[in-house]
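Structure provided below as structure tokens; questions to follow.
A single protein chain has been removed from this complex, and every other one stays in its place.
A, B and C label the chains in the order they appear, each numbered from 1.
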Amino acid sequence: MSHEITSAKFASDKSLSHPLWSGDFYNEGTGKDDIFDTLKEECGVFGVYGHSDAASLSYYGLHSLQHRGEESCGMCVADGKEFNYHRGMGLVKEVFDKDKMASLVGNMSIGHVRYSTSGDSRLANAQPLIFKYRDGDLAIATNGNIVNAPQIRHELEQSGSIFQTTSDTEVVAHLIARSSKNVVEAAKDALARIVGGYAFLIMTNDKLLVASDPHGLRPITMGKLGDSYIFSSESCALETVGAELLRDIQPGELLILDKDGLKEDRYTEPQRKALCAMEYIYFARPDSDLNGSNLHASRKRMGSRMALESFVDADIVTGVPDSSISAAIGYAEQTGIPYELGLIKNKYTGRTFIQPSQELREKGVKMKLSAVRGVVEGQRVVMIDDSIVRGTTCLRIVNLLREAGATEVHVRITSPPFKNPCYYGIDTPDRKELIASNKTVEEICREINADSLAFLSPEGLISAVGGDNANDPSGGLCLACFNNDYPTTLDFGGEEKAGCGC
Amino acid sequence: MSHEITSAKFASDKSLSHPLWSGDFYNEGTGKDDIFDTLKEECGVFGVYGHSDAASLSYYGLHSLQHRGEESCGMCVADGKEFNYHRGMGLVKEVFDKDKMASLVGNMSIGHVRYSTSGDSRLANAQPLIFKYRDGDLAIATNGNIVNAPQIRHELEQSGSIFQTTSDTEVVAHLIARSSKNVVEAAKDALARIVGGYAFLIMTNDKLLVASDPHGLRPITMGKLGDSYIFSSESCALETVGAELLRDIQPGELLILDKDGLKEDRYTEPQRKALCAMEYIYFARPDSDLNGSNLHASRKRMGSRMALESFVDADIVTGVPDSSISAAIGYAEQTGIPYELGLIKNKYTGRTFIQPSQELREKGVKMKLSAVRGVVEGQRVVMIDDSIVRGTTCLRIVNLLREAGATEVHVRITSPPFKNPCYYGIDTPDRKELIASNKTVEEICREINADSLAFLSPEGLISAVGGDNANDPSGGLCLACFNNDYPTTLDFGGEEKAGCGC
Amino acid sequence: MSHEITSAKFASDKSLSHPLWSGDFYNEGTGKDDIFDTLKEECGVFGVYGHSDAASLSYYGLHSLQHRGEESCGMCVADGKEFNYHRGMGLVKEVFDKDKMASLVGNMSIGHVRYSTSGDSRLANAQPLIFKYRDGDLAIATNGNIVNAPQIRHELEQSGSIFQTTSDTEVVAHLIARSSKNVVEAAKDALARIVGGYAFLIMTNDKLLVASDPHGLRPITMGKLGDSYIFSSESCALETVGAELLRDIQPGELLILDKDGLKEDRYTEPQRKALCAMEYIYFARPDSDLNGSNLHASRKRMGSRMALESFVDADIVTGVPDSSISAAIGYAEQTGIPYELGLIKNKYTGRTFIQPSQELREKGVKMKLSAVRGVVEGQRVVMIDDSIVRGTTCLRIVNLLREAGATEVHVRITSPPFKNPCYYGIDTPDRKELIASNKTVEEICREINADSLAFLSPEGLISAVGGDNANDPSGGLCLACFNNDYPTTLDFGGEEKAGCGC
Partner (left out) sequence: MSHEITSAKFASDKSLSHPLWSGDFYNEGTGKDDIFDTLKEECGVFGVYGHSDAASLSYYGLHSLQHRGEESCGMCVADGKEFNYHRGMGLVKEVFDKDKMASLVGNMSIGHVRYSTSGDSRLANAQPLIFKYRDGDLAIATNGNIVNAPQIRHELEQSGSIFQTTSDTEVVAHLIARSSKNVVEAAKDALARIVGGYAFLIMTNDKLLVASDPHGLRPITMGKLGDSYIFSSESCALETVGAELLRDIQPGELLILDKDGLKEDRYTEPQRKALCAMEYIYFARPDSDLNGSNLHASRKRMGSRMALESFVDADIVTGVPDSSISAAIGYAEQTGIPYELGLIKNKYTGRTFIQPSQELREKGVKMKLSAVRGVVEGQRVVMIDDSIVRGTTCLRIVNLLREAGATEVHVRITSPPFKNPCYYGIDTPDRKELIASNKTVEEICREINADSLAFLSPEGLISAVGGDNANDPSGGLCLACFNNDYPTTLDFGGEEKAGCGC
């Protein structure tokens, strides 16, 4: 890991007529204000084995994972004979009503929340995907991405397979269905064939299978509620349904649950643990634990470490809500500079919200985020954020603070510069759009109109994360987006597949 | 074809406390009043080749075929590069709005309306089904049923295929995708492999294929609108979009439309023409033409013939709306007995309508159909209906007329007794529920509380249909539901599949 | 009543490029195809006194009156203590669901269906209107129009009244509330003060009042169901709920229903009976009875009389659906010319339907109504319609028949020429838009592109209507739209109010 200059300081341009301001603040095409859309979430999964009200638990569990995917959701419940399922576009509370829930009878279930990826928010891709095959019914829910899915898909198509979705999940279903082995062995073969970062929930009429990729890139945890087992992308959903967190699923592991109980098996040898660092930095809820480490506490440590690495004298510390609140508290605690609510997010904004016209925006109408003049005016502000992707969002927030009267804005990012796309389930822009891949810290500081800018060092990040892998030099983390060190091969002779394959 | 006694006459039971009255008038389970649900429709298809506004034409075309399927609908439009599609539950006017229509760009399209079959009204089965396969995109819309679909599906599953729907259409997609030939040859092989009654619209990124089964069991017509070709289950939809009716697709025919224009090919030799007689009797709109014969005119001839075969002296003739209006007019014209609106259907009743409680029904609340007291009171009524399936509906209507003061009710059915289930796309009950399969005409007459009852003879039906096949002894019709003479083999060593496979 | 020339015959213009064709076929502004919108309905009311499930009866009753108003509906139920009510935009089946119905508890109710009038379809105007006043709760539902409402409203405003709707009903509520008498006496005073054509249902916490205007211009009938009383704009709704028709409410009558039973009172002396002739000709359902005369039978007689007055030799008779079917049957029966379904209406068209673009319409896309080529082609057609308002609709239908191959089209209108606006509840255009007010029959015939045209004579209409007032020279009818003989004064020194005041 190379040491790089991760902080900068200079007189910023305090004029607000910045050329970027009106350029891409709002994405007119998608109707979305992308102020919080810097990185797209990569879906969440939730599974239940052995509870008579599996559907209700899934409803509350998926609701707790809603931040991992707001666009579509679904669940499939097995009653021993057949699958009962429902999928739809929208939030959990919108897609499922009492009538729908009443029809979802069974004691085993898998569920899914999904984020939109560009231009592909069709209902057909909503998970779990449901198939009929030789041995009965098959349902699959995934979080993550299969890097070599295009190659496998091509091979399958050449030998006559048809596909109804663009999801990686369908590739795995074909591999299982084509095997002459039983579903457990077939799933092992299929998982051994694919390369990527993923958590899989696979359900047949009488079995639930749970798998994590060989590096444990995507999180998946196991809990217990009475005699039943619960599986969730994040532990917060276990807490919500009253389940006790048992442990994280290990790299290369395959759990099989059926009438014989829980069998802990594996489909490959574990490889170096490389859990997505962005889960710690940005995605997971602060009340989740990952690898033995609470997220709020980890983020507070990122803030503290940031304060030690790049202290700046100021009047107040504020965090960009919601993801950077914890880090801001940590920074404030470490430095003694008061933590304030300098930025407020409007909790009612959502899909159906009408965005202001260009003219109104230019006149100052702002919706999702506002800077609090009564807090910020006349103050030197340390603004804590979790990452900078294109830089445009950061610029806008700095400008909001300046408009509200901040005399200085010092930006502190609780992650290293984001330079490389993700191939394991996070929807990142091309490298040429990643500002840190193309500009120096000084240039970025100027671009975002900050008085100073600093990123957290990789070492700082690793030390802040802590948890079970604290002794591993890389902290058990995948840091590829920062250091280009991808845990899997990306070379398949053809197109490899970035982004999210859920 | 055996000659059977098809009329009966005796003193009916005029008391209204008939044991069947409250038994199954309303289907509480489905929330449906099945007074008009005696036979379920078997879907409709509509295709466009070579029109810049293919989607709009499809919208109006499918709307005209709405009577063939009210539960779900969909269309897929090809723009030369990719497929744009939308499917949903509900009527055409509910599923498609201006925004959806605006996104359906392209000059080739296929569309579908679908009726629910029991317990299986999932959105996943809404057509057209869309697949990705080796050579690109594939969309298929079907009307009909493949008798040997279970066997083929079993074979495909054994060799590793997965299925996402219960539709026969998916079987055909697999057969095409697994072939090593080009799509036209692959489609020919697939069609040669299946047995049943069907019309298929198959679309790739640059081709539209149209096929009819070897007996022409299900109708499919071709029209021309300027330089573009239009295909529709019924000619009424051609008229709606201003297209000129060219001809019906012939048994065993496969039309291929692509940049080289229209190629008239076939995948098998034609076998004896056997178009579904129920299309003439009940399903098709009166403004459609089938095999050169207008439906309203055919039905009037059925009424006239009925009058000749089973005249009864009476004061008025009334038809059960909407399907028996034409026949009633014919009967009245032939006999000189005045045709009257003795029965009125409420046009606003539909899916969301709240059915009256048992108590209110017993007190006389009636919704879908009412007898017009001012017309019927004190009159001897000839009531014309198209068919008797279980007999319960007919009983109710007779009783409605009696309650409204009819002194005699003579039922005349413009088809032979319905005795055998359909394997070619009509959702019929089991043979043991078909009243004509289990009772004599006298018994049925008593059961439906009529003063007399007569069915049209098969010969009468054939002569009334007329059209292009008037010289064929069977009139070019499939009469299997009446005479058990199925045009295809039904023997596949396993389960054969009745009903509708759309 | 002057005798005028009401028929014409000459060589029509058979070219289809008629200047009117593309002009106003579709009303782009309202998104409506006004092909059937020649005259707007004037609302319907339904009341129940003394039935434990008053709301359910109202649901089915209003559903049966749906043809009188498709835009909004509502009902208010009294449980002795308070009012439970619900109103909404849309059809009865759309506005009321099971949850809503469950909340509508009580044994007395009034309900309403309402047609939109131009630009004023706000929910605020949906009836019944509900008020709180000195003596408790007050609900009012109306069918009709108060000619002097503007004057009364002006006076009320001058003395401090505020209005929340544009409905005449609110005027009456103010008059009642301002009186120092009890509600019955106050209602009598209020009704004596207003001039117009109306039926009123007025409900307090313990009383139901039913009133008809002094001329009985708008229909309102009374029925009995067990011990409860039912009131309905048309008798078809009585039949639907199983109630027995007792009689029509008489001009100037005020019925009072309360714990003392039914009291038959009146607020003024009856004046000459003048029931709206258009109810017979066009509005009421064929299964309703008005003044002792069944509507289907009356309309058949109009067709028969038409045949006697203006016979023309032809091959087929067809009626414009739905309102002219009965008359066409009568014409056919009288002449022996076969009655055929030459025109078909698409039953699925409705509010949400997307209208074809101008371009598609010019290319022949047609939606609501189609001419049946198989019936019409090569035939001389007698086309029966109920009225001609602006003439544009009639022209379009004639052209549809010609396009479908009719060789001659003879139009027979079963009413006299419509020359004068209605001030009693029908939404008619200005006199300058009424074609019969501005052109001779010959000119109209040319305008609508017919081979010949004839209107029914007023005498013919009166004789066809029949019923209780057959001996009255005017048949107990208001014929003002034909003969300018308005039963009430229209002179109020200011603006009088045409159209519908519901």
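Quick notes
Here, a contact is a pair of C-beta atoms (placed from the backbone, for glycine too) under 8 Å apart; a residue touches a chain by one contact, two chains touch by 3 or more.
Everything numeric in this text was worked out from a predicted model, so none of it was measured.
For the chain that does not appear, the touching partners among the shown chains are A, C. The chain not shown here is touched by just one of A:285, A:301, A:410 or A:497, and that residue is A:285. Residue A:372 is the one among A:89, A:105, A:123 or A:372 that touches the chain not shown. Among A:123, A:225 or A:246, only A:225 touches the chain left out of the display. Here the missing chain is touched by one residue of C:179, C:250 or C:407, and it is C:179. Interface residues of chain A facing the missing partner chain: 53, 56-57, 59-60, 63-64, 66-67, 91-94, 96-98, 101, 225-226, 236, 239-242, 285-287, 289, 293-297, 300, 322, 325-326, 329, 333, 338-341, 344, 346-350, 352-354, 356-357, 359-360, 363-367, 370, 372-375, 404. The missing chain lies against chain C, touching residues 123-124, 129-134, 138, 157-164, 166, 173-174, 177-179.
Methods note: only the chains that are shown with their structure count from here on.
Between chain A and chain C, the least number of touching-chain steps is 2. Centroid distances from chain C, each centroid being the mean of CA atoms, peak for A. Distance between chain centres (mean CA atoms), chain A to chain C: 61 Å.
If you average the CA atoms of chain A and of chain B, the two centres end up 50 Å from each other.
Computed centre separation for the pair chain B/chain C is 36 angstrom, with centres defined by C-alpha atoms. With touch defined as above, chain B holds no residue shared between interfaces to two or more other chains.
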